[in-house]
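Only one protein chain is missing from this complex, and each of the others stays in its spot.
Moving on to chain A:
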Amino acid sequence: MDHRRNMPITLDLLGITKIYPGAVALDAVSLGIKGGEVVGLIGENGAGKSTLMKVLGGAIRPDKGEIVIDGQRFAELSPAQALGHGIAFVHQELNPLTNLDVAGNILLGREIRKGVFGLLDQGAMERHVHPILEMLGARFSPSTAASELSLADLQLLEIAKALSISVRLLILDEPTSSLTLTETQRLMSVIRKLRDDGVAVLFITHRLSEVKTVADRVVGLRDGKNAGELQRDMIDRDAMVRLMIGRDIKQFHEGAAAREGQVVLRVKGLRTAAYPSAEVELAIHAGEILGLAGLIGAGRTELARTIFGLDPPLAGTVEMNGDRVPPGSVAEAIKAGICLVPEDRKSEGLFLDFSISENMVMPNLDAVSRRGFVDRRREYLLADRFRSRLSIKTHRLDRAAGELSGGNQQKVVLAKWLGMAPRLVILDEPTRGIDVGAKAEVYHLMGELAAQGVAVLMISSDMEEVIGVSTRVGVMSRGRITGLLERQDLSEEAILHLAVE
């Protein structure tokens, strides 16, 4: 197999079909890619991108269709075959073994041994990994413990893992969702370098601007079918959106006018455990959407958690409409009208195995119960109301929430709080990993809340989103709010300038 190792790959997926109970995940999808080419794969959630990639990686057996690699035909691939042909994956979800070091993670299952007893050769492993990390410009060494790495570094670790086999086709599934701007740019240059070395790169992302900068060709999927292709000179944002949703959508920027009411939330001298010496002062008015920008690790999530009572503050107070909120209690925060849509909806926002309706009423059980007993009919009616209000795409509320697509899951999390008549809604990365259509709906809902006089605090690392949606933007850096920008002063440069202060 080694003679092929350095040859550029030629891969074609022909008429791949995959059927699940109640859904056709892929319907005769075809896709071709050659060494030295970067192909962007775009599509809404549920369009079949991940399923198609799993077919390539050998995790899923297609019901129909062929995979042709360098002229060799396969009805299906095993994971070992995929690896043998130099196909490497970087998954969206990070699964590092935090009890191992970087080298141990990268060479997992392919450890270098020495001696009669086959003991691990730590030195050789580190030497093997070192040049890969160097090329990626990683700031950690092969012997760093994986538990010490940030989310962005872990993403690089995943990429290093893929590069440690002699890769001919690199598949990246949403690789930049937790990377900062500089890290993203570095990744883009790595992709270009790999392409110049004759590697084929298949790039899945929701961030269309990235596709635009790096892709030679764009392939769109829609409802499990091919939706069309765009060549290099035709790639632009509007064309890609059309490809994904099959029609034009109106810009989500509703240009929310600064319709400031009275102060709803006032944070005074708040200090969190993440940055014990930094004090946060913040006021949010009724009817405004305050965007909170900053680099990852700037302390934004910690601030949100503290306001919501998940973590007790080291010092300082949180006031809602002038009344002090007792610190360190989520129940008190909810009583004061605060709600939080967390960053990680799978582990923090939802009970994936519970039904959609059970998820929706979880914080609001008192409203559908009498003397401590849940009234299941009222529970259903309440959930049903939110299903139609948020247009959640499911006809059965007793389905497990985990079966929904990402966008619909996020809507279920939002529904949890809408029934509580909130006065302050905090959204932490509300559109991460959800598709364009669902994004627009989330923005619309935020605008609607603001119009009703609710104060909205939106934490986001997506510049386009922060600038497009917010009425005002606060920028955090190392636990402090380094600046507040009014709508007319918003620009990427201005935000970045404050974020690195």
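Here, contacts are C-beta pairs under 8 Å (C-beta built on N, C-alpha and C of every residue); 3 or more make two chains touch, one makes a residue touch a chain; residues count from 1.
One rule holds in what follows: contacts and distances are computed from a predicted model.
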| item | value |
| --- | --- |
| Chain not displayed: protein name in its UniProt record ("Carboxymuconolactone decarboxylase-like domain-containing protein", "Cation/acetate symporter", "Acetolactate synthase" or "Sugar ABC transporter permease") | "Sugar ABC transporter permease" |
| Listed residues A:H285, A:R387 or A:K416, member touching the removed chain | A:K416 |
| Residue of A:D70, A:D353 or A:D398 in touch with the missing chain, whole complex considered | A:D353 |
| Residue, one of A:D12, A:D63 or A:E403, that touches the chain absent here | A:D63 |
| Residue among A:L14, A:V330 or A:L484 that touches the chain left out of view | A:V330 |
| Residue of A:P363, A:G437 or A:G453 in touch with the missing chain, whole complex considered | A:P363 |
| Touching residues (missing chain, whole complex) on chain A | 19-24, 27, 63, 223-225, 310, 330-331, 333-334, 340, 342, 347-354, 358, 362-363, 365-366, 369, 372-374, 416 |
